[in-house]
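Missing here: one protein chain of the complex. Every other protein chain is in place.
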Amino acid sequence: MAFIKNCWYAAVWLADLPERAPFGRIVAGERMVFWRIGEDKVAALTDACPHRKAPLSLGVVQDGQVACRYHGLGFAPDGKCVTNPHGPLQESLAIRAYPVEVRDGMVWVWTGRADKADPALIPEEVLAFTRTLPVTAYVTGYLHARAGHKLFEDNLLDPGHADFLHPFLGGGAMTRATRTFVKSENSLRLTMIKDAWAYPPMFRPGMRDPDDVADNWAEVLWNPNGAVLIRIGATSVGRPREQGVITWTAHIFTPESETTTHYLYASGRNYNMDDADYNAALAIGLRASFVNEDVAMLEGQQAVLGDADLLDTKPHLFPMDNASVQARRLFDSLVAADQADWMVPN
Amino acid sequence: MAFIKNCWYAAVWLADLPERAPFGRIVAGERMVFWRIGEDKVAALTDACPHRKAPLSLGVVQDGQVACRYHGLGFAPDGKCVTNPHGPLQESLAIRAYPVEVRDGMVWVWTGRADKADPALIPEEVLAFTRTLPVTAYVTGYLHARAGHKLFEDNLLDPGHADFLHPFLGGGAMTRATRTFVKSENSLRLTMIKDAWAYPPMFRPGMRDPDDVADNWAEVLWNPNGAVLIRIGATSVGRPREQGVITWTAHIFTPESETTTHYLYASGRNYNMDDADYNAALAIGLRASFVNEDVAMLEGQQAVLGDADLLDTKPHLFPMDNASVQARRLFDSLVAADQADWMVPN
Partner (left out) sequence: MAFIKNCWYAAVWLADLPERAPFGRIVAGERMVFWRIGEDKVAALTDACPHRKAPLSLGVVQDGQVACRYHGLGFAPDGKCVTNPHGPLQESLAIRAYPVEVRDGMVWVWTGRADKADPALIPEEVLAFTRTLPVTAYVTGYLHARAGHKLFEDNLLDPGHADFLHPFLGGGAMTRATRTFVKSENSLRLTMIKDAWAYPPMFRPGMRDPDDVADNWAEVLWNPNGAVLIRIGATSVGRPREQGVITWTAHIFTPESETTTHYLYASGRNYNMDDADYNAALAIGLRASFVNEDVAMLEGQQAVLGDADLLDTKPHLFPMDNASVQARRLFDSLVAADQADWMVPN
């Protein structure tokens, strides 16, 4: 399996972590146990007791430690065994601790060399919109999907798919948009613009002049850890973007395995911002769309592909696929550089 | 996997195809999408969009095309891309089209070289009985089974199994019958006769003299595409067959994989022909028998065999197995000849 190791992965929404129990999740092929160690503080260890490999995620949390429920060994957030009912504490009982940062309600975990775990490398821009919006102006969620993270990232690096897969959202603008993208060392930004076109259907109910033509735009920020921010907006022709509708959606695709993905999302907007009922309805609608449209389609795509990589199947690509192909190339080069570098300390 | 390619397979009952949506099925290891293109007309393509391999069976049908719901590419029944919202139409966007024929309510698909797809090769005799019977004199159905097509074909090439597996049908005649079979280039016909024996139990309720002795007979027509017709009858001793009861049952075993099978069946009779209630009850009874008796037993047999071929496990065969062994040999020789010939055009 080829994952980037020196990398922050979104593991779980902080709100989804139990208050007083450990939580197991496989991130980029590694079994991890997470638990709360204070307000907005979380620890992560390898999810296997060094004694007999029982999962610590079946254990208990007490005194800031996670304790194995099989024989009572307790581990501190740094992985050191600090409770051993069966003998002396020994250095060799330590297990691997993963650097963890909690930002914007998300638990980020670093799977590579601990000495390189610089919190500044967290792609914070992806969830930054949630900091300033009222809680009634955004929703969050989690889905598990039996399709690989690359298929999900491809999907978002081509916002034009909305015109076909999401009739509620797509109005034809994205398919016709002018695309430009900028690739940096470790991210890719795609901009799509279609001026003087109908408003996307989902925006119309809230517009004063829903039948007006609008300047439509989308911006996608892709990060190689699977964290993608897509901003979509429309504004009356010639007006600044800030005067129109804007939505921010973070789609974070954390690999579980090569072909299964943790899909963590957040979606905010600059209209109906104080309408809790609208927000609740949107939470249901968005989730239904992700489940029935994106996940269903990409799981079907994965079923067709089996274990094959899409690019090895001679797909017939279009110019609109350039961004996703470039992102895949960047990903591959980062994996190659990364594999020369990371180590598993424990 | 060893399938015959130059071959018509029964894919799906026409009645089971959605009116306005595509339908996906794996036939002989190949993913196919089917859709209606007119009364009694059906198209079949590879079930993967050439763009990014999304399943077309998750798409939509419009204007006689099947359109991918991911990015809107539309394909004509000949596999050519005729709608491309993202660029010019190109020859290279074509996908493989499978020759399709609809006969007797069954959608037959050809998996080999298109230039050899002669409709005259469809084993029409298997379903011909449905043409002349009133609709209240036959039933049809579909089952999916986790056992290979060969095990199902073995099963029918030995009608004697009914005496043990189907107590409602078997009355001991078939086990004691005189067997003869004739093998042709691409089929096998087995005849079984047991004169002066009790009527099979299922026929008795409808007989004037149910306790009479009868001349019992069965004829099995096996085709190497898994389409089997079994006619079973009984008539008063010495009388012509036409004066007795006759049943026709088409058991069509289309391989999905080596060890899973699409089981399509139709069963008709020459008595109680206008009795819709009897027909409805028989539909339920037959299906229960196939599910609880044949499929249960053959799935058990497949579980014992695992991936092994029955003939590689040193089975202890009896003379009654001759027909099925001969059918398997014919199948193997046809596969060998076929593999030298077929090609995948796309």
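We call the chains A and B, going by the order they appear; numbering starts again at 1 in every chain.
The rule is short, and it goes like this: a residue touches a chain if its C-beta (ideal position, glycine included) is under 8 Å from a C-beta of that chain, and two chains touch if they have at least 3 such contacts.
The structure displayed is predicted, hence computed values, not measured ones.
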Just one of B:Leu165, B:Met207 or B:Met273 touches the chain that is missing; which is it?
B:Leu165
Contact with the hidden chain only, please: which chain A residues?
31, 47-48, 50-55, 57-58, 67-72, 85-87, 90, 92-93
Take the complete complex as the reference. Which residues in chain B touch the chain that isn't displayed?
154, 158, 160-161, 163-165, 175, 296-297, 300-301, 303-305, 310, 313, 315-321
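Going forward, only the chains that are shown with their structure count from here on.
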For chain A paired with chain B, centre-to-centre distance based on mean C-alpha positions, whole Å
47
